[in-house]
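Left out: one protein chain. Kept in place: all the others.
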Amino acid sequence: MKTLTRRDFLKVASIGSASAAALLALASCGSKGGETAGSSAGTNTNTGTGTNASASTGSTASNATVIEDVQQAAAETVETESDILDELTIGMGGFYTSLAPVRNGNYQWQIFVRYLFDRVIYRTGDRRYIGQGAKEWSVADDGVTYTVELYDYITDAEGNPVTAEDVVWMIEESIAAKQKACYAKIDTVKVIDAKTFEVKMKSDVAENFEICMASTYLVARKAFEASADGFATASVTTAPYKVTEFVASNSCAMELRDDYWQKEELLPPELKNRVKKLTYKTITEVSQQQIALETGVVDAFASINATIVHSFEENNAYQVLSAPGAVGQNIYCSGHESRPIASDVNLRRAIFTCLDVDGLIKGAQDGRAEPMHDFVPRTSTGYVTKWDNEDYFVYNPEKAKEYLKESNYKGEALILSGGTSVQKVAQLIQGYCLAVGINIELQIEDQALLSTHANDGSTWDLALSNQGNGLINVWTNRFDNTAYAMGDAMSRHDDELQELLEFTWQVKNFTEENIDKVHKYIMDNAYARGLYLPFTITVQRADIPLTTPIIASSGEIDYPASAYTL
Amino acid sequence: MTEYQMKASLNQGKVRKSSEFLRVLKQLSYNKIAMFGLILFILELVLCLLSPVIAPYDYAAMDVIHMNETPSAAHWFGTDDLGRDILTRILFGGRYSITMSLLSVVVSLIFGVVIGSVAGYFGGWVDNVIMRILDIIQSLPGMLLTIVVSAALGNGYLNTVMALSVNGIPAQARMLRAQMMRVRGSEYVEAAQSINCSQVRIIAKHLFPNSFSPLIVQASMAIANRITMCSSLSFLGLGVQPPAPEWGAMLSGARQYIRDYPHMVIFPGLAIAVTVLALNLMGDGLRDALDPRLKR
Amino acid sequence: MLRYTLRRLLWMIPIVLGVAILVFTLMTFCPGDPAQILLSGSATDEDIQALRDNLGLNDPYLVRLGNFLGNTFLKFDLGSSWMTKVAIKDEIATRLPRTFTLGIISLLISVAVGIPLGIIAAVNQGRLGDNIATALALIGASIPGFWLALLLILLFSVKLNWLPSMGIGGVKYYILPALTGCTYGIATLTRQTRSSMLDVIRSDYITTARSKGVSELHVITRHALKNALIPIITVVGTHFGMMLGGQMITETIFSIPGMGSYIIGGVNQRDYPVVQIGSIFLAIVFSLSMLVVDLLYAAADPRIKARYSQSAKRKVKTK
Partner (left out) sequence: MTETKNAPFLEINDLKVEYFTKESVVHAVNGVTLTLEKGKTLGLVGETGAGKTTVAKSILRILPDVGARIVGGEIKLEGRDLLKSSEAEMRQIRGKRISMIFQDPMTALNPVQRVGDQIAEVIALHSNESAEAVRKRAEDMLEMVNIPRERYSEYPHQFSGGMKQRVVIAIALACNPELLLADEPTTALDVTIQAQVLRLIAQLRDKLGTSMMLITHDMGVVATHCDTVAVVYAGSVVEYGTKEQVFDHPTHPYTIGLFGAIPNMNVDERWLHPIEGLPPDPSHLPTGCAFHPRCKYATEACRTGEVPTVITPDGHQCRCHNTDAVLKGEGK
């Protein structure tokens, strides 16, 4: 190669160094941001809430308050007096491309919907069902026919009356849409008079009626049919708020209306409305969630990603509120005959006892979760509180090895299936199993691919999935072996368990003692186990004068219903 | 090129049968910056290939105690959110990113050449049909096509390579077809036909060598573009899935920590930037070397 | 010229049809059952089968393709998204302008910065100006867009708090996303301008112009640049195409609800209508911009204009 003349060398050096310098400059501004990020709270300039307290680095007193026990918090909220906040902007991870009421399954449990549409029955944060549109409801002695009596003065934002006929029409509309599983359990529904209607369920499974009524919205048929896109962008609400501005999958601004149909004194504590202007903003990018809080784009962020919470904990310009979530992380064993694990209870026990749940919580959730004592979280209906102080697959690697020796496991790799959201905990589980000599092979897929074989036990040995909202719901979806073509969600046919389930989930047998029998049976056979219940964490600016937070069924804080003292 | 310069270079290039490849290399050596790029790229390639030997840790070894550590003596580039050593993952990651890009360029080169030469040589309705199909493929924005194909084929190494290559095929085919059309019309091909060489010989002996240099230049530029696209795919959650240490996946996995542990984002990004820079430098140099007019 | 434009527009119809069929087929190959995703796991088998019938997923491929093409191109019924039940045409009506504006802004920045930089590099070839411009261009081309986006957000919205780091609103919201999008554009444009200017500067008519006593500035702007325009326009055209594609990442990071995030959401949730109709619209916008590029060719170079208007047969694309 030609010898480098001085001029050429200079030229190469100038280009090389210029490019490298630029790259490093860009990179360093990134890292410089890192060091100080922990302590500096971006001085937010808008909504004039004043500059924050001086950024103290690494203050010891952590300002994270765990709302201990939801049941206990709900009991306290007797008629606490509260002031009215004029404005609040809340960030959320989920996005809404439309406000239409007839939507897919998990829409109904979102907190956001409570500010749009009232429902026949409202499910509170601690799983009690209270009447919202319904004054009262009763069940006939056949256990399946329910009669519901509505308030007779329900109107929507445009003043159209909402009668029993509108509600029955909405139920039939939801049944036809086939988007919410609970409606498939309704046999017939008919109007009796202007304010009462009758619903006949197919079977007297506990809670089925309540779940359907809790996802039936009060909507005036006249207003709905008049709207061109079925309330997708401009909806006529029946809730205390009206939508002032909606940008699909970006933001929704709402304002308290003064012509709300329900009398103030009849509103239960969970349905109070103490924020005049309420705006929800969608921020999906996790780093942006953190920046939005720091730059004051939002006043609070609901169910924030666990990994970015610690930088707010040491920063007393913010307050971290965490409450037990509604959905627990479970692990299931396949029951399909083609899988050796299906017939090898000792292998299942070995796997369940070799997992250190506290290690999983630290690794996967940055410590922000609590161990579970059943495969449903303690916040779901039907949970027996005495399980909390019973042993539940205590972490014991030695015992796990003994189980392993008794099992006929010959070292082949077991397939652990899960979605991209659980890939971190899956890798930790792989590590723990390897420690006791069990080889695990990860099969991580995106949501779409996973859903094609999530309930097909022949394609995996172990499966990670999260389950929530009620014991009965989990029984029917996971353990009822008539649910899917190949048996239950793990393709297992356990007739003894099936019999036990079909007996217990009837309203009259849905007692703690029977529920405990099911819990024991599943635990002894080690079909499935709960790992941990992640907290739903909300980070808000410290200067929001929140005194008693009210938790909605999704685990998030229901800001309008909470109490404030200015 | 004044008459003088032409005359000068005529005399200077002693007429010896130096193979095309040597000539290109000699010409490339004049361009110092291109050599800088070539050396940088070869250095990276060697580092990545040697990664099993030189990497300090196992790329999948989790160490829950040392999570999110900033660069330290033990971990030069720090550790990621599962306590894995980032330097090791970048070295192994190189094997994924660079090989996937190279492979996808080779695949799109093969398909491009085949389609291009068929269209270019036979012409007529064959050419028109192929051209319209290429129009259809090219009228979709590149990234969108790659995403949909990647979703259709599913994740994983080979599928992602195919998804990445789909995007390059129309451009390569069109380039080769244009070359073929131009070369086919020129005299020396007619001369070859006049001494009745077989069609295959004509294609192999005459059409290919002359159409090849622009293809090489386009291919080298495409590699840089493929690395970025491969990272973008992982960024969107498609392509190679964790725990495979592909650079884009590392970047997308770490982007939520940019505020608190920026080191996790900076190093994979730097790795991508440096590789693409090296490839661009090399590509520019190669283009100048192969383009006789620009010979200095 | 009008006849050529009309012919090109007519030509777009089979191409857009081809795109629809291509995307439709690709989506059917996608693993994952839309019905199951919709009911998100809490449904039993017959619920899923019922929904599949409702969405027509159980019909054979050709029937579904026929229905889809019939609805889209004959009845112009673009249908609604399976996930959100919102009519796709409304969604696109709000989202396409955002993606398009972002695309145009970063295209303009690329042109406004890229071309002058390229000229400076070409005019003082080999000297300092050339080295700096080439170095800038190379760096721009090698930085991955999304990485730059993250760093820009850190710098401008977090540390300096000048610009909003996400969402949509006034012009202020478009600056950072456009900056992310255009670095690659500036790089390719600078390099292309430089190389085509270098070719042109050496040609004879430049010497003729100089021999006429034309000032160096006018030689560059009036004579050299106008001739170097063709390859530059090609790069601008293909770059705009890439812009539409590249938006997907920028939109995800800056949570801008544009076409990019809409289609990616559609792909992830196997929302077939969203992906198919979205792709068709992007393909139409893309083909229109390619037509504009070709018309710019004719405006810039009379020889090409002549070839367009005379040639009765289809203009053979030999780019």
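By written order: A, B and C. Residues from 1 in each chain.
Keep in mind that, in the parts below, a contact is a pair of C-beta atoms (placed from the backbone, for glycine too) under 8 Å apart; a residue touches a chain by one contact, two chains touch by 3 or more.
Not measured: the values here are computed from a predicted model.
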Touch assignment to the omitted chain, from C:Thr25, C:Asn58 or C:Thr207, lands on C:Thr207
From the listed residues C:Val63, C:Leu128, C:Leu160 or C:Ala306, report the one that touches the chain absent from this view.
-> C:Ala306
Spell out the interface residues on chain C facing the chain that's missing from view.
-> 125-126, 202-205, 207-215, 222-223, 226-227, 300-303, 306
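Keep in mind that, in the parts below, only the chains that are shown with their structure count from here on.
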If you tally the C-beta contacts, which comes out ahead, B-C or A-C?
-> A-C
Chain A-chain B separation of Cα centroids, rounded to whole Å | 44
What whole-Å value do you get for the distance between chain A and chain C if each is reduced to the mean of its CA atoms?
-> 38
By residue number and range, which residues of chain C touch two or more other chains?
-> 30-31, 138-139, 142-143, 150-151, 154, 158, 252-253, 268
Can you tell me which residues of chain B touch two or more of the remaining chains?
-> 151, 154, 237, 255, 258-259, 262, 265, 269, 273-274, 277
Once bound in the complex, which stretches of chain A touch chain B?
-> 1-2, 4, 8-9, 11-12, 15-16, 19, 23, 27, 30-31, 33-34, 37-38, 285-287, 290-291, 294, 305, 307-308, 310-311, 359, 362-363, 420, 423-424, 427-428, 431, 442, 444-446, 448-449
Mind listing the chain C positions that touch chain B in their complex?
-> 14-16, 18-19, 22-23, 26-27, 29-31, 138-139, 141-147, 150-151, 154, 158, 191, 198-199, 202, 241-242, 244-246, 248-249, 252-253, 263-264, 267-268, 275, 279, 282-283, 286-287, 290, 316-319
In the complex, chain B touches chain C at residues 1, 131-133, 135-137, 139-145, 147-149, 151-154, 174, 177-178, 181, 224, 228, 231-232, 235-237, 248, 251-252, 255, 258-259, 262, 265, 269, 272-277, 280-281, 284, 293-294
